[in-house]
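Only one protein chain is missing from this complex, and each of the others stays in its spot.
This part shows subunit A:
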Amino acid sequence: MTVNDTKTPGTDPAPRGQGQSTTRLGDRVFSNLSKGSGIALLVIMAAIAVFLAIRAVVAIRANEGNFLTTFAWDANGDPPHFGIAVLLFGTVVSSVIAMVIAVPVAVGIALFLSHYAPRRLATPIGYLVDLLAAVPSIIYGLWGALYLVPRLTGTYDWLDDVLGWTGVFAYDGSPARSLMTVGILLAVMILPIITSVTREVFQQTPKAHQEAALALGATRWEVIRVTVLPFGRSGVISASMLGLGRALGETMAVATVLSPSFLINASVLESGGGTFAQNIASQFKEAGSMGRDALIASGLVLFLLTLLVNGAARLIIARRKEYSGANA
């Protein structure tokens, strides 16, 4: 690291002569400007945490219920009475459903793009997958609420017939505005990010490993199983966590599709429950001053949750990069 310090402008062996001072001035101004904007980004991150925390403390102090375990959201009442238990449950459950659906499919698509698709088609197909990411979330929400919801009741009836005895998949025939539907929609939305990261890792699999496997007579699938998947495992994990971060914080698709309530429904197919982001968006217009503080408190929990998940994902990627960089 110390060797690289010579790159900072202050220690540049600038030529003595005319124009030296202006050169140095320009360099100093520019490097400080760029450094300043980098620091500004850090300050924004810190400010987000600090300002949310300030309002959250106000709300939690005034709260009559237990912030973590109360099954209600009456933040405008006097005294205010609210808790995030239902939101935490709904957020986690819908995200887990999304992950269960999206991760295998995304790994499949990534393999398709890196090892199966005809090479000439791989790039345009990659664009198509990226287009999935470009569609605004509110349009997913509109599509989910007006197209997907009415078409899922049949499937849910069938799930109820087969797995209804578990209780988790019980279904009463009401409109399918449930955590399961949200999970399916979220799965579609996080598919592209998981795919693109996973695909990049798969493409970095050393050619020598793959060719060695081929030379031993392995089929294409065996090549993938013994070289690509072990090599890409950490990449798949971190990509999935990035997707999870997305799913946790998604607002509009959930707000349009879910029919929320402040009771936990044991069945994921029936309406009820809520998520952090959805609750903020739906309650905001009716919220008074204390109501807003309470919403911000729940937003702080969401922020910390996504920070944790994303940070962990990035750390895994970074460690992997160093590791593979050392090998290269």
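Rule of thumb we're sticking to: contacts are C-beta pairs under 8 Å (C-beta built on N, C-alpha and C of every residue); 3 or more make two chains touch, one makes a residue touch a chain; residues count from 1.
Going forward, contacts and distances are computed from a predicted model.
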| item | value |
| --- | --- |
| Name per UniProt, for the chain absent here [options: "Transcriptional regulator, AsnC family", "Phosphate transport system permease protein PstA", "Xanthine dehydrogenase family protein subunit M" or "Oxygen sensor histidine kinase NreB"] | "Phosphate transport system permease protein PstA" |
| Omitted-chain contact residue, chosen from A:Pro104, A:Gly173 or A:Pro230 | A:Pro104 |
| Touch with the omitted chain, as defined above, among A:Tyr140, A:Tyr156, A:Phe169 or A:Phe231 | A:Tyr140 |
| Residue of A:Val182, A:Val236, A:Leu269 or A:Ile296 in touch with the missing chain, whole complex considered | A:Ile296 |
| Contacts of subunit A with the absent chain, listed as residue ranges | 1, 4-5, 7-9, 12, 15, 23, 26-27, 29-31, 33-42, 44-45, 47-48, 51-52, 54-55, 104-109, 111-112, 116-117, 125, 127-132, 134-143, 145-147, 151, 154, 188, 191, 195, 219-222, 224, 242, 245-246, 248-252, 255-256, 277, 280-281, 284-285, 289, 292, 295-296, 299, 302-303, 306-307, 309-311, 313-314, 318 |
